[in-house]
Structure formats: C-alpha cells, structure tokens
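Got a structure for you, written out below as structure tokens; questions coming shortly.
Apart from one protein chain that is not included, each protein chain of the complex appears where it belongs.
For chain A:
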Amino acid sequence: MLNPQRSLSELPKMSAASQVERAVLEEEFNWLLKEEVHAVLKQLQDVLKEASRRFSMPTPGLESQLKQENFILGSSTMDQVKGVLTLQGEALTQADINLKVAKSSQVLHFQFREDKMWKLQQIQDARNHVNQALGLLGSRDESYHFKTGAEVNKLMDAVMLQLTRARNRLTTPASMTLPELATSGLMKMFTPPMPGDVMVNFYINLSKLCLTVYQLHVLPPNTTKNYRPAGSSVLHNPGAMFELNNNRFEVSQVHKVECVVPWLNDTLVFFTISLQLCQQLKDKVSVFSSFWNYRPF
C-alpha cells in the first residue's frame, strides 16, 4: 500500500478510511467470536459424536451386549490363508483361520480357545482420543463467551491434536520384532496350539482389519547363510531372521489378508472432516489477527 506517487494531501483521507476499516473489522471479529465460532463448534461436536458412536463404547458390565461383526479375510488371488474374524467393539472375540501348508494339500485350522479374546489397542486408543476431543468441546457450548481469537486457536489446537492422534492410531500399527511376535500372548490363544513354525498377527491399517501369517523354518546351526536378525516392523518379509531360545529361524513365507471395516472407514472420514473444520476456523481467526498486526506506512 505504500505508494510513493500518492500525494501528501491524500494521507488524512487514508487514515480516516483505515479507521473506518478497522471499525468494520472489529465488528466482523466480534461476529466471528459470538456467532461463527459457536456454529462451527456445534458442527464439530455433531461430527465427533457420530464418530464416537461408531466405536460402540462399552458400558461396564455389559460388554457382552455389544454387537458382533464377522469379517471374512481372504485374497482373491491366493487362497493359502483364509480367516473369519469376529469383532466385538474393540476386541476380536473369535478368529477362525485356515492355513494351507506349502507343498502339501494339508489345511491347518485354528480358532481362539474358549472365551479368549484379543484386544485391538489401536481401536481403543482411537476411541479414547475422540472422547478426549469431545471433552474439550463439551464445556464450550452456546452459553460460553469467547473473548479472544487466541482462546479459539488454543482450543482448536488441542482438539486437532487429539484427532490427529486418533487418526494416527488407526493408520500406524505397532512395529514389533519377530521375537516379540513369537512370545506375544496371541500365540497361546489358539486351539489346536500354533505349531512352532507358524506365527500370526492382527492389526488395523487405516480402515482395514489385517491378518498376517508367517511360516518359519529353523536355520540349521551350521548354515552357510549370513545370520542377521531383523529389526522391528509392521510387516516382516520372507528372509527375515530371528533367534529365540537358542534356535534361529528364517521367515519362509508371509501371507497377508485383510478386510475393510466399514465403521472404521466412517470414522476416518469423520476425522478428516473435523480436522478441516478446525483448520478453517483457525484460518478465519488468523485473517483478523493479521489485520491487527498490520500497520500501514
């Protein structure tokens, strides 16, 4: 706005105009704090309440009343592994796995032992983060009076942090080392018991429920192969090696099958919408703060 060709006589007009502009901006900002913020927060709460509902939060003592959903995990191209998993809330209450052993027609069948279930911590964490976000919005309803833009921004930052965490829990499954997988409680939950050369793992990746099956073979002690223990990973590849109880193993085959969980997909969409709503509100507030900081000439 600094135009050196403007004549000096125009300066008083411009400062008067900028004063009027400031007054209008102040009124707009007040409107933002009083009306727009609450409209956006209401929308945000509605979306997050829908997301929270998808997680079917268990009432203590009534966990068994949660609905059970069955998911068929398989691959269209290969049928070495097929699984039917039952998800109840945040836990798998049944896992029916069929595994075709390589180079034979033998099919191994495993199921969870009676009353055993495997908790999917990713789902519980995502659910809790959504509820934390709702808690932050809970006391900021229509009756609350926001006094500054900074207050709105702080609230949006806190809500966005929880939503980002919720989304990350679903998109980033835990990395484990092969010995950790081998000694995890999951291996002991099956009937008939898992043979020593098979390992399974369950996790959530985005909106998909995944089952991975590792087939192992023991490395003979005088093998010519160069032993290098594999590190932590979400999914290990064939050829990965590890040591357990003085035996060395190598992964010979890896099978991964998955199935989309529709309600998890819904929640991911809700997270995206909510994060957008938060960011847009922050952007609206920042329009005004950039004006306050602006000093002509």
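We adopt the following convention: contacts are C-beta pairs under 8 Å (C-beta built on N, C-alpha and C of every residue); 3 or more make two chains touch, one makes a residue touch a chain; residues count from 1.
Here is the rule we go by: contacts and distances are computed from a predicted model.
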Its UniProt record identifies the chain omitted here, from "Histidine-containing phosphotransfer protein", "Copper transport protein", "Two-component response regulator ARR17" or "WD repeat domain 7", as "WD repeat domain 7"
Per the definition of touch given earlier, which of A:28, A:69, A:96 or A:151 contacts the omitted chain?
A:151
Residue in contact with the excluded chain [from A:119, A:188 or A:217]
A:119
Out of A:57, A:206, A:219 or A:269, which residue would touch the omitted chain in the full complex?
A:57
Among listed residues A:52, A:98, A:111 or A:128, the absent chain is touched only by A:128
Could I get the residues of chain A that touch the absent chain, sorted low to high?
57-61, 63, 119, 121, 124-125, 128-129, 131, 135, 138-139, 141, 143-144, 147-148, 150-151, 153-155, 161, 165
